[in-house]
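The structure appears below as structure tokens.
Note that this complex is displayed minus one protein chain, with the remaining chains in position.
And now, chain A:
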Amino acid sequence: MLPDTAHPGSAADPHGGGAHDELRRLESGLDALQTTPLTEKGPWRRFLDGVLPPVLLLVALVVAWQFYTVIAQPRPDLAPGPVKVAGSLVEQWNDGRLQQAVLTSLSRGGAGFLIAVAIGTPLGLLLAEWRLLRRALGPLLSGLQVLPSVAWVPAAIIWFGLTDATVYFVVLMGAVPSIANGLVSGIDQVPPQLRKVGTVLGASRIELATLVVLPAALPGYFSGLKQGWAFAWRSLMAAEIIVVGGSIGFGLGTMLQQSRELADLSAVLATILVILAVGILVELTAFAPIERRLLRRRGLTPGARR
């Protein structure tokens, strides 16, 4: 590898050996002085810091809510107490509607999100690498990101009727622009120095893309995915509320709409809480751990910053 390399500090080098060892020790000493070991929070500590405050707040809110219904005695059909809402939840669970709705919505949301990833990723790559396309399509895509995807529902119903295709179409219109834009901004933020190094190291175009640019763009891409999921889930709920009947399955949005038609506020509130909980759970179990790992490995988490 280094044919002209003498073995550092070897016995064959009686003059340089001692000086070299000196230098090594000096260098190791300085290295030790200049690096501080990172203190990682343990899982228990992370649990206390991350989970305890929101849970405590939640409990406090529910308690306050219960106190309000007991003390102020509002009309139960306009302001049901937490016990009543919990009762509706149990009722929905017992007749199996809750499980079915969560399953339908989650599988739709998941499938829609995956399709959006499959479309948004190559689109983002194209936009990042092809200037002309970017100039032409970039503003439109950013505009689509601002446009509420519910606005597509009427058109989608006319095109696809009351089918799952309508729901998926709305979900895609919500998620694809976020994912593509996330990847584009991730690639834009790759330090030019890293590309330069890649070129100097002799990377071909493909190698530069796969070994340098894409890994470097990963954090930006990932936050695009996160936003894409949020838009997909929101769009899905909106679509399910509006599009009812036909061959469309029974999702959380459908359940929400049904409860409204029955003027059953506690069931409506129960469903809203479920939708919220699903969103939070997906964030906590799927996205947050990956993101934490991704950022920590690059020294980007606040706790690990030196």
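General remarks:
Methods note: contacts are C-beta pairs under 8 Å (C-beta built on N, C-alpha and C of every residue); 3 or more make two chains touch, one makes a residue touch a chain; residues count from 1.
Methods note: contacts and distances are computed from a predicted model.
The protein name that UniProt records for the chain not on display, among "Tol-Pal system protein TolB", "Succinate dehydrogenase cytochrome b subunit", "Urease accessory protein UreD" or "ABC transporter ATP-binding protein", is "ABC transporter ATP-binding protein".
When you scan A:L125, A:L144, A:V212 or A:L269 for touch with the missing chain, the hit is A:V212.
Although one chain is not drawn, the whole complex shows that of A:L126, A:L194 or A:V244 it is A:L194 that touches it. Although one chain is not displayed, chain A still touches it through residues 1-2, 4-6, 8, 16, 19-20, 23-24, 26-28, 30-31, 34-35, 38, 191, 193-194, 196-203, 207, 211-212, 215-216, 218, 297-300, 304-306.
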